[in-house]
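Sharing a structure here in structure tokens format.
== chain A ==
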Amino acid sequence: MSGTPEIKQEHPKREKKIADNIAVKLKKDILDIEIKPKRIKVKIKHQSIKKAANYLKTVLNLDHVVSVSGIDYPNDNEIEIVYHAGTYEHKDLSDLLVALVYRIPREKPKTLTLTDVWPSTEYDERETYEMLGVIFDGHPKLEKLFLPEDWDDIPPLRKDFKNPGR
Partner candidate 1 sequence: MSEIRTFPDFLKRLIIVLGGLLILAIIIFGVLIYTVPAISNFNGILLESLSNPIVMLNYLDSLGVGINSLFFKIVVFPGYTWAAIIAAEIIWFERKFLAKMQVRVGPLYAGMIGGILQPIADVSKLIFKELISPSRSDKLIFFTIPLLVNAIGATLLAVLPVSEGWLIMRSEVSMLIVFAVIGFAPITVLLAGWASYSKFPFIGGLRGLHQMIAFEIPMLIAALSVVLLSGSLDLVNIVQAQSNVWFIVLMPIGAIVFFITLLAELERIPFDLPEAESEIVMGYLTEYSSMAFGGIQLGTYIRFYALSGIFTTLFLGGWHGPQFLPAGFEIINQIEWFTIKTLLVMVTIIILRGVNPRFRIDQLLRFSWSRLLILAFLNLFIAIFILQMGWFPFGGGI
Partner candidate 2 sequence: MSELTVSIGPQHPGAGHFRLIVKLDGDKIIEVNPDPGYVHRGEEKIAEYRNYIQNIPHFERPGIHDSSNMLFAYVQAVEGLMKLEVPERGKYIRVIMAELNRIISHLYYLAIYGIFVGHSTMFMWPMGDREHFIDLAQMISGQRVGFAFLLPGGVRNDMPEGVKTRANDACNYFEKRLIEYERIFMNNPIFENRTKGIGKLSKEDAINLGVVGPTLRASGVKADIRKDEPYAVYDKLDFDIPVSKDCDSWARAWIHIEEMRQSMSIIKQSLKDMPSGPVKLNLRGQVRAPPGEVFSRAEASRGTVSFYLVSNGDMNPYRIRLITPSFRNLIAIPHILKGLLLADIPPVFWSLDYWPVEADR
């Protein structure tokens, strides 16, 4: 959004290089890669999430996760989970965020936790669990975080949950 035009040209080149690296390494698991300035979005298969996360952490040095988001797509009958990973230690990549995206079926939202790769995802995954009903296998403490203990409605961030009074 800001900055001079030269910088804008330079950035996609850097991102392209990183994206190519990822594509080569995780060839079989990747569905799609989108590149924007400072952002790379890697769509992967659900099963290979752990492998991809490990790769990002160890090779690319993406040491923490900025956000874990769940997006409900009732039309596709799927829930999309997005991990945005960034780095503090790698100063050149400090403005880069790599989004790790995968989709899981909406009826049986079960997936693997990434808390063992990135400990910083603990509370994000807990929130996704209670807000979208996604079960993260192997999470150390998959309990309610914000919602009341006696919440027995459907998970509120699903699209078929309507805000009362709206």
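The set was built so that all candidates are chains of the complex that A comes from, given by their letters.
Heads up, the rule we're going with is that a residue touches a chain if its C-beta (ideal position, glycine included) is under 8 Å from a C-beta of that chain, and two chains touch if they have at least 3 such contacts; residues count from 1.
Computed from a predicted model, the values in this text were never measured in an experiment.
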- Note on the structure: Neighbour chain for chain A in the complex, from 1 or 2, resolves to option 2
- List of chain A residues in touch with candidate 2 within their complex: 1-3, 38-39, 63-67, 69, 71-72, 82, 84, 88-89, 94-95, 97, 99, 118-120, 122-124, 131, 144-148, 156-157, 161, 163, 166
